[in-house]
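Got a structure here, written out as structure tokens. Questions coming.
Every protein chain but one is kept in place in this view of the complex.
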Amino acid sequence: MRLAGRIDLVGAGTRLLAPVVALLFAFGIFAAVLGVEGTNATDAFSQMFEYAALPDSQVDILNRATFYYLAAVAVAFGFRMGLFNIGVDGQYRLATLMAAALGSASFIGWLPGVLRIILMVIVAMVVGAAWAAIAGLLRATRGVSEVISTIMLNAVAGGLVAFLNTTDHWGTRPEGSNAVSTPLLPKDSWLPNLPLIGGTEAGVFAFSVVAVIVGVGYWFLLERTRFGFDLRATGYSPTVAAASGVDAKRMVVWTMVISGAIAGLVGLPQLFGESHAFTDSVGGIGFTGIAIALLGRSRPVGMALGALLWAFLDRSSLILDLADIPREIVVIMQGSTVLAVVVAYELAKRLSRRMQRRRVGGLVETSQKEQPA
Amino acid sequence: MSKSKPTDSSRDEDRAAEHGPPAVELRGITKRFPGVVANRDVSLAVRRGTIHAVVGENGAGKSTLMKILYGMQRPDGGSVLVDGTPVAFGSPQQAIAAGIGMVHQHFMLADNFTVGENITLGAERRHGIGARAATRIRELAARYGLDIEPDELTENLGVGDRQRVEILKVLYRGARILILDEPTTVLVPQEVDELFGNLRELTGEGLTIIFISHKLDEVLAVADEITVIRQGTTITTVTPAAVTARQLATLMVGSELPSPAAPESLVTDEPVLAVAGLTVRGPAGRPVVADVGFTIHRGEVLGIAGVEGNGQAELVEAILGLHPAEGTLTLAGRSLAGQSTRARREAGMGYIPADRHRHGLLLDAPLWENRMLGHQTERPNAARGLLLPGAARTDTQRILAAYDVRTPGIEVAAGALSGGNQQKLIVGRELSSAPKLLVAAHPTRGVDVGAQAAIWGQIRQARGNGMGVLLVSADLDELIGLSDTIKVIHRGRLVATTDPASTTPEHLGLAMTGALEEPS
Amino acid sequence: GGNDDKEPSSGDSTSAKRTIKVGLAYDIGGRGDKSFNDAAAAGLDKVAKDLDVDKKELEAAPNETENDKYTRLKLLCQGGYNPIIAVGFAYAGNDPANGPLAKAAKDCPNSHFAIIDDSSVTADNVASLVFAEEQGSFLVGAAAALKSKTATVGFIGGCEVPLIKKFEAGYVAGAKAVNPDITVLVNYLSTPADKCSGFNDAAKGETSTGGLIDAGADVVYQAAGGSGTGVFKAVKAKGKLAIGVDSDQYNTVSDDLKEVIITSMLKRVDVAVYDFVTDEANGTFTNGVTTFDLKAEGVGYSTSGGKVDDIKSKLDEYQQKIIDGEITVPTEPATS
Partner (left out) sequence: MSTETAPVPARTPAAPGRPGRVGRLPRVLLAIAGGLVVLAAVRAVTGADDLTSNGAVRAAIQAAVPIGLAGLGGLFAERAGVVNIGLEGQLILGTWFGAFASVHWGPWAGVVAAIVGGGLGGLLHALATVTFGVDHIVSGVAITILAGGATRYLSSLTFAEMDGGGVNQSPPGDELPRLSVPGLSALDGLEDRHWFLVSDLTGILRGALTEVSALTVIAVAIVPLAFWLLWRTGFGLRLRSVGENPRAAESLGVAVYRFKYYGVVISGALAGLGGGFLSIVASNIYREGQTNGRGFIGLAAMIFGNWRPGGLAGGALLFGYTDALQLRRGSESVHALLLVVAVLLLAVALWQATRRRYRPAGLGLALAVLSLVWFFATTTVPVPFVQFAPHLTTLVVLALAAQRLRPPAADGVPYQRGGG
């Protein structure tokens, strides 16, 4: 009785079933679209699986999942209190640029590599936080919807990045190249890639450790601290939270700040482990982060699975080209997965709520006196 | 349906039909919700041109029954007859077409619409939504003495006016049968009298009115016939002349109606809360609470009476720090002016909000998390910034038992509980932290009589232990029964102070309308 | 001048048809982008006519990582394709020594690679195919100045990046060479901030060109990829003249726009691809940088439509001077 009370088995069941059903549905769409084209979906899928199982692919999937996960956590932090930080993109681009520019600057050349890495991480988080704080402050003091302001701030951040990452400012261009980036970091502040997976020289980003730490920290902060309770309460109902003593405006600002600080980390796995300089070639991770946060219902483990799924689809789609299957099919699958999953979660929520009501109602009816409203 | 006004001859027809079939007949209605049977074999007949009252406790199934008649809910069994013809409404639209109109328990108005827009909504076919409609509304308003201007923005209206808009909405649709679901809860006695005058005029015109209430004196005053519902079933139908209020109450609850008997005073002269010069400004900078001052002592219940919308909500929120305010506020000797809500709650304020869904409970969160709510900084819920879920769970179990909250467990979402059980949980939670001051706004609203008596008892007991209480309530009996002092708020000012021992609801009502302005 | 099919060297003519597996890794857009990638595709198609080619074409996705690019090159090499052509400087990455191409070249030492528009990757099995866009642009700049009646000409760049600035630099220099007092108005349609959307937005091209023309420009040169049609439309609406880019656009635009195109700056990516593959087929792979300049006829200007016939002699004069080294064309605009 007590156990049944503690763990809402039915609710948990439906919540677990929901994404599975949604994935099947998305696969159905995948198959249907491919069918129209005359390709066998299972065939395509088994090719994708085979390719994704290669050691190189496994490493790549883990690496992608690392920054997708960080982006998702950044977004989810806002989601949990009903804030939509659509500005992760701008935040991490600006943050990564600043960190990379600082890390490669000659005036801190004397710093030992480890300290420089730490400094860069801090700068990235601060820049991300500061950029997000603009939206937070606008929301708290001026009532500007963060959805709109973060979208606008993305454009502004992009402009600043484009402005600063030129040879006139912080950018350099290797001899004979047309690509502009910040100068390469000194070798002592490259992070080694971890040889976690055998059969390949490629290694997993060392920064994936940070992603794991962020995930654990996210869980702890939300579920085990007062701050997290305040945050979740605000997400459930801002008015109720306010009445319980939560200062909604401060919550908004702090949540945006933390979300932005996490967003500031998004570009670092690649910076430290792959490119060693800021390039503007990779963007849009913020949007993927939103999708993954939705897939994982903003839960730390759920988002990790979502990030892996997304990374798997990304990676395995590379093989489709070789088989002359349009790779866009994967984007369709990703989009329909998100939509199907959120619909499934909603339906599961309704179902479990109804079942709870029925249980409560049943209890009331069997009691001596009917319990009126 | 016709666009012309009802002529004298049509009125004559109505009168002539008085002995025809009943305007409305409900036969054996049954309605089940998951886990609850709201209506169980209910039968009811309403004669044309009369006011028929339906009384019953909270949750007896009155609103559900009326929603069935109005097409908002489908019955699981039984039949509905209008003018002797069986009908089966699938939507309010069909009920409206059959000449039925309903004024809901909660106002159903869009604030950002004009009165005219609110009235014509859904009935645009009649006279459009423009000048013709406005003319028609003015005509109707003049004819039934409902003073209202169609171009006014609804959010600027007071509750009385809103009530009139609701009635006009129904009349505008040409309804011949009006359902009024607890129309008087938000009105002061004088406004109630005005409303009853309006209703009599309407029946004079041949309209039929179904009137829902659980205020028995009102029912006795206005109804031609009274049907009593208890636990979803019709108990009986009586005429007012044949019963007394006590008899009616006994029918309603199946036992004697408990009343908050005036207890002996336990007031000390040690102040708990002292407020002075408290002013709250509305969006336009106009004060909605103006220069309010009072002191509550240990063991004292200070009741605030007032028509809804006269600043009591803002007063409560200002005291909790939810609304910026000017003035001083001292709790047990400590100045809290300008402090956050959290600081105030930590200093010993408990809060039973008027609207438990907006301010009291996280409906989607489990009960034990709701037990933490508002007290997430103190033991047993948390220590040093970290939550203690285990301790909170255990304490939740204790509250469930102590306050008789009926639920299968502490992991269910608060939203799954019935309103009364939700309220008990809130009361239990707030009293568990042994507050120095309890701010209780409508603590028994929407709660059935049994739970109501329990809540009163718990508040009294806590007061006996030295707690001060600020009680805001629309239920004058509750105010008189619980308070040691009653102050009346009108247009944001405290305009009168009365002794509950010597006052009557009528007297309070007069003060609440501002008729008895006196310097406080 | 134009550039026609080159004859394969005589010695090999007997064994002309032998199978060669060519892998092409495109930049975003891929085959069918009506621009840069298509030019490479055209070169490949031409090779396929002369030789027995087994080709595999893969294309980049927006927002992909450097690792994706590396993976693509490696997939081709693992699939047995040799040579492999990386279309676009992005394949070099920002760290040429460790970028996608460098890594792939290291992983597949027995494959031959070529990269277009980049000369920063040095490896034994990598050939860099780069173009002197500034030289070609110089010539069309001169043509613009010669054709201008208002002493004002315009330049529309699709995105403010070094590669496109090279076009601008040459164009300005050419115009100034003809008329030192000429005004050259320059507009860029986008920056990397919005993923260089200015290469994809004909409406932007049209609006921007309208601004230049209203400010007095009567000849407009565009280096704006897919936005070029917008440029031509605006020019046509105002009865002015335009200069195309990359391929001979007189031959690719719809008929109603032909009349405004006086010439196009040719950047013979197709020739580069063609030459590279045929050389490979002949077993004459040369690593290192091959610059396709005026001398090598890798850049130039087109004469279709006959609109520059009257000034052709002057243009050829400039061309000769550049080839002879008398004129050095800048690769970056004078002021930033």
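Going in written order, the chains are labelled A, B and C, and every chain counts its residues from 1.
By our rule, contacts are C-beta pairs under 8 Å (C-beta built on N, C-alpha and C of every residue); 3 or more make two chains touch, one makes a residue touch a chain.
Every value quoted in this text rests on a predicted model; they were computed, and no experiment measured them.
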Touch partners, limited to displayed chains, of the chain removed from view: A, B, C
Touching the absent chain when the full complex is considered, from C:E160, C:D218 or C:D246: C:E160
Chain not shown: contacting residue from C:D194, C:E259 or C:E297: C:D194
Selected residue (touches chain absent from view) among B:G20, B:G197 or B:G282: B:G282
Residues of chain A in contact with the chain not shown: 33, 37, 84, 138-139, 142-145, 147-149, 151-153, 155-156, 158-160, 162-163, 238-239, 287, 290-291, 294, 326, 328-336, 338-339, 342-343, 346-347, 350
For chain B, the residues touching the chain missing from this view: 70, 72-73, 91-94, 96, 102, 104, 108-114, 117-118, 120-125, 128-130, 149, 151-153, 155-162, 169, 282-283, 288, 307-311, 313-314, 317, 490-492
Footprint left on chain C by the chain that the document does not show: 29-34, 38, 59, 62, 160, 185, 187-191, 193-195, 197, 200-208, 210-215, 226, 229-230, 233, 237, 254
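As a working rule, only the chains that are shown with their structure count from here on.
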Comparison of A-B and A-C (more C-beta pairs in contact): A-B
Cα-centroid distance, chain A relative to chain C, in whole angstrom: 38
Length of the line joining the C-alpha centres of chain A and chain B, rounded to whole Å: 45
Chain A: positions in contact with at least two other chains: none
Touching residues on chain A, where the partner in the complex is chain C: 56, 60, 63-64, 155, 158-159, 161-163, 165-168, 173-181, 184, 270, 274-277, 279-285, 317-319, 321-322, 327
Chain A-facing residues of chain C, complex: 56, 58-59, 61-68, 71-72, 75, 79, 89-90, 92-96, 98, 117-120, 128, 130, 160-163, 191-195, 289, 336
For the chain B and chain A complex, residues of the former touching the latter: 33-37, 57-60, 231-232, 320, 322, 340-342, 344-346, 351, 353, 357-365, 369, 372-377, 382, 385-387, 389, 393, 406-413, 415-421, 446, 448, 450
